[in-house]
Structure formats: structure tokens, C-alpha cells
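Sending over a structure as C-alpha cells; questions will come in a sec.
All protein chains but one are shown in place.
Chains here go by letter, A, B and C, matching the order in which they are written, and residues are numbered from 1 within each.
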Amino acid sequence: MFFASDNAGPVHPRVLAALTEANQGYAPSYGADAVMDRVRNRIREIFEAPEAAVHLVATGTAANALALASLTAPYETVFCTPVAHIHEDECNAPEFFSAGAKLTLVPGGDKMTPEALRRTIRAEGNRGVHGPQRGPVSLTQATERGGVYSVAEIAALTAVARDFGLSTYMDGARFTNALVTLGCTPAEMTWKAGIDVVSLGGTKNGLMGVEALIFFDPKKSWEFELRRKRGAHLFSKHRYLSAQMEAYLTDDLWLEMATAANANCARLAEGLRRAGARLLHTPQANLIFAALPRRAHQRLIAEGAMYHLLDGTLEGEDPDELLTCRLVCDWSISDALIDQFLTLAAA
Amino acid sequence: MFFASDNAGPVHPRVLAALTEANQGYAPSYGADAVMDRVRNRIREIFEAPEAAVHLVATGTAANALALASLTAPYETVFCTPVAHIHEDECNAPEFFSAGAKLTLVPGGDKMTPEALRRTIRAEGNRGVHGPQRGPVSLTQATERGGVYSVAEIAALTAVARDFGLSTYMDGARFTNALVTLGCTPAEMTWKAGIDVVSLGGTKNGLMGVEALIFFDPKKSWEFELRRKRGAHLFSKHRYLSAQMEAYLTDDLWLEMATAANANCARLAEGLRRAGARLLHTPQANLIFAALPRRAHQRLIAEGAMYHLLDGTLEGEDPDELLTCRLVCDWSISDALIDQFLTLAAA
Amino acid sequence: MFFASDNAGPVHPRVLAALTEANQGYAPSYGADAVMDRVRNRIREIFEAPEAAVHLVATGTAANALALASLTAPYETVFCTPVAHIHEDECNAPEFFSAGAKLTLVPGGDKMTPEALRRTIRAEGNRGVHGPQRGPVSLTQATERGGVYSVAEIAALTAVARDFGLSTYMDGARFTNALVTLGCTPAEMTWKAGIDVVSLGGTKNGLMGVEALIFFDPKKSWEFELRRKRGAHLFSKHRYLSAQMEAYLTDDLWLEMATAANANCARLAEGLRRAGARLLHTPQANLIFAALPRRAHQRLIAEGAMYHLLDGTLEGEDPDELLTCRLVCDWSISDALIDQFLTLAAA
Partner (left out) sequence: MFFASDNAGPVHPRVLAALTEANQGYAPSYGADAVMDRVRNRIREIFEAPEAAVHLVATGTAANALALASLTAPYETVFCTPVAHIHEDECNAPEFFSAGAKLTLVPGGDKMTPEALRRTIRAEGNRGVHGPQRGPVSLTQATERGGVYSVAEIAALTAVARDFGLSTYMDGARFTNALVTLGCTPAEMTWKAGIDVVSLGGTKNGLMGVEALIFFDPKKSWEFELRRKRGAHLFSKHRYLSAQMEAYLTDDLWLEMATAANANCARLAEGLRRAGARLLHTPQANLIFAALPRRAHQRLIAEGAMYHLLDGTLEGEDPDELLTCRLVCDWSISDALIDQFLTLAAA
């Protein structure tokens, strides 16, 4: 019963098979492999963006930090939510790769509102040379709390950015989970809604460790390549990144895995609701934040369930006190495990 | 006939098999996997260093840049050779990760001499607050030109560093190629010879992309972990790095592959010598720098041989003009391919 | 009627005289001048800190950014208020000099409370390697809104920092304005209250451009000197910084000027209150934040008064609408000018 992270599940067998297939003979290194050519074309096709620059890195933090560094001068600030992965979970990587840019937190929860964004941008850029200059707006889709921006919501946020001449980045570590929730096209969820650069995450959705960065305007492509190398994120045996991404995009494996993860999450959420748990957000992707009584946590963890308790501690006097936890489903969680979890939670 | 880089060859099948085996069910992420515990213990055993801190990263540049950043203040300078990978081939990654430290080039070739090192250190550190301060000494073993430092040579260089109170780093991207050449123990080639931190390369020697960093004094371990995360080099699905490294160190696979690569290189060198080529260095590991007549290059490349021409161009008037090339053998090159290459070179 | 900044007033004549006096013949450069020896001793005496390291820089931002860089690793975060000068007015200088550390904003106003600080520190440091690590606590005394922390308040805040093993910095750009308000000793307001490093500002209090940095524990002194040089903040003709600081500390000029500035501010505040203006904070140093009707601003600015309007615009329909402004007094403002301002404000 592993619900701690979608990073903890196994890689899809078709991805492993692709690695084996890629392991034939010699191949040019550092991204010049033939598989990468196919990946680039496939991604351009999927995103309806024939001019886009497409590059691969191996971690989500690398994708975010390198993309933002390409968009942000060191005297600028990036606008994001207070719970953004780039703010909370990357140990200052965006600050590092941008040579010391700031992150400005747009008040609110995991989904930014256009009003809050506009107010925050306005307040930030009015001190001339003294304050940081306005930099890009960074959205996470799906969000760090399991929310999903609608296409209209994305467009409204990018419109605010555009009003101030700012660029926009979408942290798509869980891009596909959001995509299958919305049922729209990748283009609709990105450049057609005003996004300039997006990461297409693979690692949290069944790959071993690959994220694609897509620059819809390719003019920063070479700068990105230099930053990637300088950041030590250019893989010599790049074909093994390419092969994972190719398998991902073949026969809709990416959609299949995200659909499964979301469905697992919905089953879990529904079960928790029925068991009387309080869900803090309406889960639209594969994350749940739920409040359960202490005794439910005690039972679950005693039986080997793995997940993050966000506040309170297991040891406490009141067995009925509600403690919040985060539960994440990946593509591979079985119904049986979910049901086992629900049984323990409800007992 | 692929001699362009040991980065272009395939991964050893036992490594792929280990990935498949690791792909069972759930595992804690970010380095907390059980395989990593075994890897850490195995490396401590191999290096006779029970206290050492051991961490994995996925690229050689990450290993170098992160290790040096842990050893170097931003107002210091790293001592290395003019052909060091950290100077020539990492697009300023060491400068980036160290927040702007300098590299000071010790005059000479690919192998530093103690005399040149001492002279250079002396000249560098005598301008008080005005010049950069003296930082670590960085050696590459085996070197970027296929040379191998003897244990005594390493000890002589680290003795100079110690005279000035400086720490020492060994870039071991081709560590195992040097090790099997010397026939010594890993401990003898590193901490017993005065090395403080070493990278044990896997990527150039049959892995997909893993390098181990070994800090013999573990007190920088936590700082390193923070720098790795901040550099976006901490893998969430870390078990797939661990599994590669475990396979590498099981049943002496690492030694077996390096021995094969060196033997392939020796066969190629011997054949080239017999064919009248001039070798610029005595190859002690798996790299050759050779001067061949232009017409030999023309034949080879026409037949599909892949390698780097270092000076001159294929198109030129004089068919007898000698052009230098770099030839690298990996573990998987067959005798037949080598002989085919030699036949073409000699024709 | 210049109330825009204490940076806009003239230098005290005794400071200019000291520059002239220092301008005799030759003097060792880069801080080795004899005047600096006297300044160092005088500051150690004033702060009752015979071991303290004392260094001069020319701007307040340099003082803050260099001091914090000496206290903060790049993977850490500095705790400060949302209105801290280091956050709002230094164009990312702290992030730059620290190689990408973060600033974490402690919720509240211009004066941090121990409770908010404790809550914020607790919330920040619980994500292991993923989040930034806890770094120093930075206080501004007097604050950016004209407030002054009492000695007990400072001690309470540094006690929280000490509970978590964190160091403490006091941005003393208006140190002396606070000191004369409290009537305590420099030692009581700093190291006796738990402060590790403090800047003693001169620029906003009648000097041309000098701030002293005082490290009560001198062990970071050499690192600071290297960071200062590398930051291009070591003056070759250092004697002209030393001479300013010596004049400042001679015959209590520093106290005299701060007392005058505070008194000017008190006269202005009292007059504004009588004129019916609403003061947003109780001014304890030489800054006032006041809300005046639009028509009062229109009159004042038409007559040449200079100050910052913080919200709203001069052109608006409602002449009675209250617009907030910031008014700063320096040592040299005359009673006549203040009274002229008050007359216009009240008319």
C-alpha cells in the first residue's frame, strides 16, 4: 500500500523493453541519437507545434530550473503560488540556475487566480531599479494539491502575464494527469492558452527519469542547450532518455498511465469520502489530501501503508483527532491495494 | 567501427537485467532505496573505507562539478591541467556550481608533475586578498589523453597539495581503466595516496549513466546532498541508479569491462604502430591519440568509421599529410571491428 | 522641503573637514591606512567588543548583502519581514551575493514577533533535502517603517533563532536613530541581546557613503574580506572611508545627527497629528507614514515639497481622499522647513 509518491512506483514494462531495444550497438551521444530525432518530431506533432524546440532532461527539478533560467534574468522575480514545487521542494534550484533571481509568491492556494496574479505583479514592479524586475509566471499543471486548471483559467492567467509583457512557464510534472482530466489537446492546454514553455513530465507517470522541455518559440533553444550542459544535465548516453520518451508517446502509453493513475485516485477518494474522511481539495488528478482520525492512521501504518502525514503525529492522545495526509496514486496501484487501504481507513 | 567515445557503446546486458530486477513494486525514492544501502556498503568495502560517504549522480560532469563545489569556496581556484575535462569539456560547470571559482592551469600535458604543481600553487597564492585563494587540486585518472598516474605519482602530487593545506579530488570517469592498468587496489590509488574525494565512473564503462562520489572524510556529506538536490541531480526514482551501480560491482563486472576496453585499445594501438602510425602518447587506458595520413582517414571514414579528427580536415591536397585523431575503445568493441579498422588504416 | 529620503541631505561639515584632513600625502591603500586602525579600535570600544572584526563598505546594500553572504549557505533561507530592505529594495543583491539563497518572509508588519518567527522557522525546515535549509534571522533596526525594537524584543527574537541554532544579523542602516530612541548602549542593543553581526550605518545619518560591519565573533573576518574584494567593494583609497567613520564617531557626531533627525521627525509627526493627518505607525525614529487628503498633497507638491506617495495618485477626483505618503527627516532639516510643510499640509 504505497501512496507516498508517484515517484515510488515501478516503470512501465514497455519502457523497460524500449531501453533494451535501444541498447543495440553504437549510437551518437549527447542528444544526436536517431531516437531523439523521432521523439522531437513526435512531440511537435502531438503539440501541433512544428517549430518548437524539444529537449530532454532527467529530473523534474532540472526541467523547472533550466527552463526558468532561460526565461529569467538574475535581477527578476518569478511569480508562483506559495505551494509551488519550485518554491517548496527544490532546495533553491531555481535561484541557483537563474543566478539569484527571486520567487514572488502570489497569495492564495494551489491554484493562482488572475486577480491575485495581477495585484501581485502590480505591487512588485513599482520600485524602479530598487526592487526585482518582473519575470515569468510559473504555473503547475496539475497542481501540487491535485487541482487542475481549466483551459480558460490558464488563458486568463497568461493574459495577465501578457498584459505586463511577461513570459509563462508550465511545470508539467503531472501534465498528462491534467490533460486526461480536461480531455483537451496538448496544444489547447499550452500554447493555444498562452503558455511559452512547458515541461512534459514522464518520471511521475511511469518513466524511469525523463522530462521533455518544449519551447514553443525556439529562439532560446541554443541558450538552453548551453545551460543544460553547464548544469551537468546533458546525458552522454542520451539514447536511453530518448528511448523512454519514445515508448511513452507510442500507442498512447502516456495517456493510458495517467488515466489509470487518475482512476486509482478517484476510487480512493470516493472510498475515503464514503468512509467519512474529509477531503481538503476535490482531487482532479492523482493526489488526495485527506483528514483521517488518528486511529485510522495508526491502523494503516501498522499494516504497512506508506504515505505522508502532513500535520500532527501518530502518537497523540485523542484517537479521533483528524490528521491530514497526502495520498498519491501511480499508474500501477491495484484496485485490491486501494480497497485494502480503504478497509483499514474505515474500520 | 565506432571509436568516437566510450559513451557511444551499449550498456552491458547484466546492467539492463539489474534494472528489470529493480523494477518490482514500490521503493522509497530519493536515495532511500534498499539497493542504495547495499551499494554504499559494497563501495566502502571495495575502498576499505568504512566511514566514507557515498552518493550517486547520473553524469560525469555532475560528479566533478558537485564534488569540486563541496571543496572550493567561490573566491578560490582549482588547480588542474590544461586538458582537464573540468576545464575543456564542461561548459563552465565547475565555475557554475562553485559560484564563480576559477581554474588555474598547471603548465604541462595531461599528467601534472609535482614540480609544475608546486610552482603554480606558489605563484597563485601571493597576492593577499587581491588574487584568488588556493583551492583543491584536481587530477584525472585515467587522464584525458589515455595516460595513467602511478600510485607514487599520485602520492607525490597530493603531498604537494598537503604542503599547502589543499584538498584533492580525483576525476575518475575512467577510474577502472586506470585501476586495472596499475593492478593496485582502489584504496591504494585513492585515499592511501592522499586523495580526499574521488568519482568512480560507470557511464564510460558500460553503465547507462551513473557515477559514484566517495568522500573519504564524510563531514561534507550533508552539504553535498543539499548541493546535489539544489543542482537538480537527486533522482526521485533513485533505485535505477543504485541498481546499475550494484550490477557494476557484482562479480567484478566493472573490472571485466575495463579490462576488455583496455585490451581492445592495446590491440588497436599495436596494430596502428605496426601499420606505421605515430602514437602521440603511450596508451595506458582505453584512449589513443594517433597521427595517420590523410588518405587513411579518407578510407576509414568512407567505410563508416566514426571518431574525432583533432586537427586538419579530411579534404586537403596532400594525401600523405598526417592528421591526428582520437580513438576510444569501449568494452564491447569486437576484435573483428578493430581488425577491419586496422586493415583500412594500413591499406 | 525635501522629505523623500535621508539619503538626499547634505554631509555634515565635520565629515567633509575630515576628508580634507585625510588628504595629506600618501597612505597605504585597501584598508591598511592608519585611520582605519583608529576606527577599528574606536568601534570595539563603543561596542565593548575588543575581539570584534570591523570592516567598512560604502553602501548599505553592500553591508547587508556581504554580511548575509558570510552567514548563509546557498541552500539556506534568510528569515526577514515582508517589508525588509533586503527583500524589497536591493534588486536581489542578497540572493546574488549568497549565490542563490532564498528569503523567507515572516508574516506581519515591519516588526517581527517571536511567535511569528518561531512558526515560520518551524514550517520552513521540515522537508529534509527538498526545501531550503534554515539560515540566519535578519532584523532591521530602526525598521523600514520607522519602528524601533526594544532591547527585550531583540533578545526575544534572537532567543528563537538560538533555539534553532541560527545566526542573527541586524541591518543597522538607521542603527543610531534607534539607539538614541532607546537610550541604551550599542552593546545592549546588539551582542548582549544576541546579535552576531551588525551594520552601523553612516550614509543615512550624515556621512557621504560608509557603513561599518561588525562581526562580534571574528572567525568569519577573512572570509568577509575575500567576499568584499570579490564583490568589488574593497576601496583602494580606503582612507576616505575611514576618515568619514572617524569623524562620525568623534565627539558623538553620530549621536548628535541621529538625535537631530529624530527630533525633526517628532516635530513633523506632532504637527501632522495636530493638522488631523492619520499616522500609520508611531514614529520612533526618523520616518513617518502618514495619510493626508489629496488636496494637501497637491498643495505641498505644487510648492516644491519632495517625498514619496505610496498609494493613489495626485490626480484624482476626490480632493478629500486620503493618500499615504512616506516622510523622512535627516539631521539637517530646519524647523522652518518643517513648519512650512506643516502649514501647507494643514491649509
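Here is the rule we go by: contacts are C-beta pairs under 8 Å (C-beta built on N, C-alpha and C of every residue); 3 or more make two chains touch, one makes a residue touch a chain.
All figures in this text were calculated on a predicted structure; none of them were measured in a lab.
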Hidden-chain contact residue, picked from the options C:Thr120, C:Thr203 or C:Asn286 | C:Thr203
Residue among C:Phe96, C:Phe175 or C:Trp254 touching the omitted chain | C:Phe96
Residue of A:Arg40, A:Arg145 or A:Arg227 touching the missing chain in the full complex | A:Arg227
List the chain A residues touching the unshown chain?
-> 30, 73-75, 99-100, 129-130, 133, 223, 225-227, 229-230, 234
Name, in rising order, the residues on chain C that touch the hidden chain in the full complex.
-> 2, 4-5, 7-11, 13, 16, 19-20, 23-30, 57-62, 64-66, 90-93, 96-97, 203-204, 208-209, 226, 229-237, 240, 306
Considering the whole complex rather than only what is displayed, give the residues of chain B touching the chain that is not shown.
-> 74-77, 88-92, 95-96, 98-103, 127, 129-133
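The rule is short, and it goes like this: only the chains that are shown with their structure count from here on.
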Please compute the C-alpha centroid of chain B, do the same for chain C, then give the distance between them in whole Å.
-> 51
State, to the nearest whole Å, the distance from the C-alpha centre of chain A to the C-alpha centre of chain B.
-> 34
Where does chain B touch two or more other chains at once, residue-wise?
-> 30, 226, 229-230, 234
